[in-house]
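Every protein chain except one is present and positioned as in the full complex.
All chains are identified by letter, namely A and B, in their written order; residue positions are counted from 1 within each chain.
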Amino acid sequence: MKIGLYPGCSLEGSSREYAESLRAIAPHLGLELEEIEGWNCCGASSAHQLDHTLSLALPARILAQAEKQKFPELLVPCAACYNRLASTKKDLANDASTRDKVTDLINMPYTGVTSVQNILEVLNLVLTPDVQKKIPAAFPHKVVCYYGCLLVRPASVVHAEKMEDPMQMDDLMKRIGATPLDWGMKTECCGASLSITRTDIVGKLCGNILEDATMRGAEAIIVACPMCHSNLDMRRKEIERVTGKKFSIPIVYITQAIGMALGLDAKSLGLHRHFVEVSVHGKNKVQQNVSSPSMAAVS
Amino acid sequence: MSVSIDFGGDSLAGWIQHKSGISVQRCYQCGKCSAGCPASSDMDFAPSVLLRLLQLQNAESDQKVLSSYSIWLCLTCHTCSARCPMEVDLPKVMDVLRAESLRHKLVNKRAKDIVAFHKSFIDTIRNFGRLWEVGLVADYKLRTRHFWQDVVVAPVMLKKGKLSLIPLFHKKFVSRIFSGLRNREERA
Partner (left out) sequence: MSRIGVFICHCGENISATVDCEKVAKTLASMPGVAHSVDYKYMCSDPGQSLIRSAIKEKKLTGVVVAACSPRMHEPTFRKACAEARLNPFLCEMANLREHCSWVHAKGDATTDKAIDLVSMLVEKVKRNKPLFPIKVPVTKTALVIGGGIAGIQAALDIANAGQKVVLVEREPSIGGHMSQLSETFPTLDCSQCILTPRMVEVAQNPNITLYTYAEVESLSGFIGNFTARIRKKAKSVDEKLCTGCGECATACPIKKIPSEFNTGLGMRGAIYVPFPQAVPNKPVIDRSRCTYFKSGKCKFCASKCPAQAIRFDQQDEIIEIPIGSVVVTTGFNIKETSFFPEYGYGKYKDVVTGLQFERLLSASGPTLGEVKRPSDGTVPKKIVFVACTGSRDPAKGIEYCSKICCMYTAKHAMLYKHKVHDGDAYVFYMDIRAAGKGYDEFFRRAIEEDHVNYIRGRISRIYERNGKLIVRGADTLLGAQQVEIEADMVVLATAAVANDGAESLAQKLHVSYDAHHFFAEAHPKLRPVETNTAGIFLAGACQSPKDIPETVSQASAAASKVIGLFSNAELTREPIIAVVNRTAPPLFSTCVGCFMCQSACPYHAIEQEEIKTREGKLIKMVAKVNPGLCQGCGTCVAFCRSKSIDLQGYSNEQVYAEVMELLS
């Protein structure tokens, strides 16, 4: 399956292990990623705080660029970027005058043909029973899946099936042999946009998440968002300061978990970049032949 | 203290309706939004209380709302709107309130850092086209003079290869958007 890719800024910077692991597993899942050319930042949570038009123009330019490259589908692995792009697409579809204003600003044609997909939707398609058969029970860990806000809300933008108890990630985890646990923090907010400015609030919110996950006996928290990851992984000192508790549970990108199940080596999945040591491993032997797209290499 | 703020001859509630189509009168003060809001306990007014102030439609409460800390603490997590029985889109209301707070120069003192951060963020995009984290943090520190904040994580991030000291320049991709927006403002 060939698909357009909008990596977004985090995946080039502080969350590059997400990009690395995605690129590492892609060939094993028959996924051909074609990066969008000359992309810009989507504006993240800042643009709409200050300037509504800017918050639409930045994502619109990305979508227009995807159209220019004739991508029928665009994979947006970062949950924050995904949410911005999907919500811009919706706003532009519903309001012709805004659409005119925005296309005028970006000076590019925009029709809205490209479908914006998040990582869970794409993985759901490519982690097929065939792939599964070759990696039976390869990631035998008790995990909790953390969706955060941006993959499930608002319902009018992201069409999550069970908004208050989403299961897509849990289902993917089952497919690689993990045991996803029921827990209380699946869709609670980690405080993302206050990460730098009110680290204490982030510490409190993330503390609740880590505490619940630990209490349930999870070995790792699986995430699909760079914001969630950096808050839960890098903010441990602050979390400890606010909660007075120490947590050792690692935060693992869903792509990393699948990579481990496929037997890919830690380096190629960027596991060494985590603040908190990743103590869960795949059961398969480390795969040397990383770049081979052939599935035979995996089995 | 009652300063009259102009919303095109309307109350702030009317202005919100005009800007976003949301009627704050829909809210029947059940408090469900405040009950689930992750930032509520740090806010000066809980989200439902903000809506109550807006419902009063007088200059004094409008001013309270625009100079509140709450509007800057909102995380746009959509927990409130997802569960609101009256389908009040609070995050969208917050967007309008922040814009008005800036426009009328009523930003809460405690929120200066948060505003500074968002400005630094947008400046970084303006200058580099993409987010350059080192540049963003440097810009933010210059704005706020919080030089010691985050000194714990930065070196580790560097060591783990999570930060680039040199930015990549993609400014050309967004320059049209920013100049267009500036022209618009000047025209307005």
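In the analysis below, a contact is a pair of C-beta atoms (placed from the backbone, for glycine too) under 8 Å apart; a residue touches a chain by one contact, two chains touch by 3 or more.
Here the structure is a predicted model, which means the values were calculated and not measured.
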Among B:M86, B:L102, B:V152 or B:L181, the residue in touch with the chain that has been omitted: B:M86
Sole contact to the chain not displayed, among B:V24, B:V49 or B:I125: B:V49
Among A:L11, A:M163 or A:V280, residue touching the chain not depicted: A:M163
Residues of chain A in contact with the chain not shown: 162-165, 182, 184, 212, 215
Residues in chain B touching the chain absent from view: 28-36, 40-41, 45-49, 79, 83-87
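Here, only the chains that are shown with their structure count from here on.
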Complex contact set, residues of chain B against chain A: 38-39, 42, 73, 75-79, 81-82, 89, 91, 95, 98-99, 102, 113-115, 117-119, 121-122, 125, 129-133, 137, 140, 149-150, 152-153, 156-157, 160-164, 168, 170, 173-174, 176-178, 180-181, 184
Residue ranges of chain A touching chain B (in the complex, touch as defined): 9-10, 12-16, 38-41, 43-54, 57-58, 61, 104-107, 149, 153-155, 163-164, 188-189, 191-194, 196-199, 201, 205, 234-235, 237, 272-275
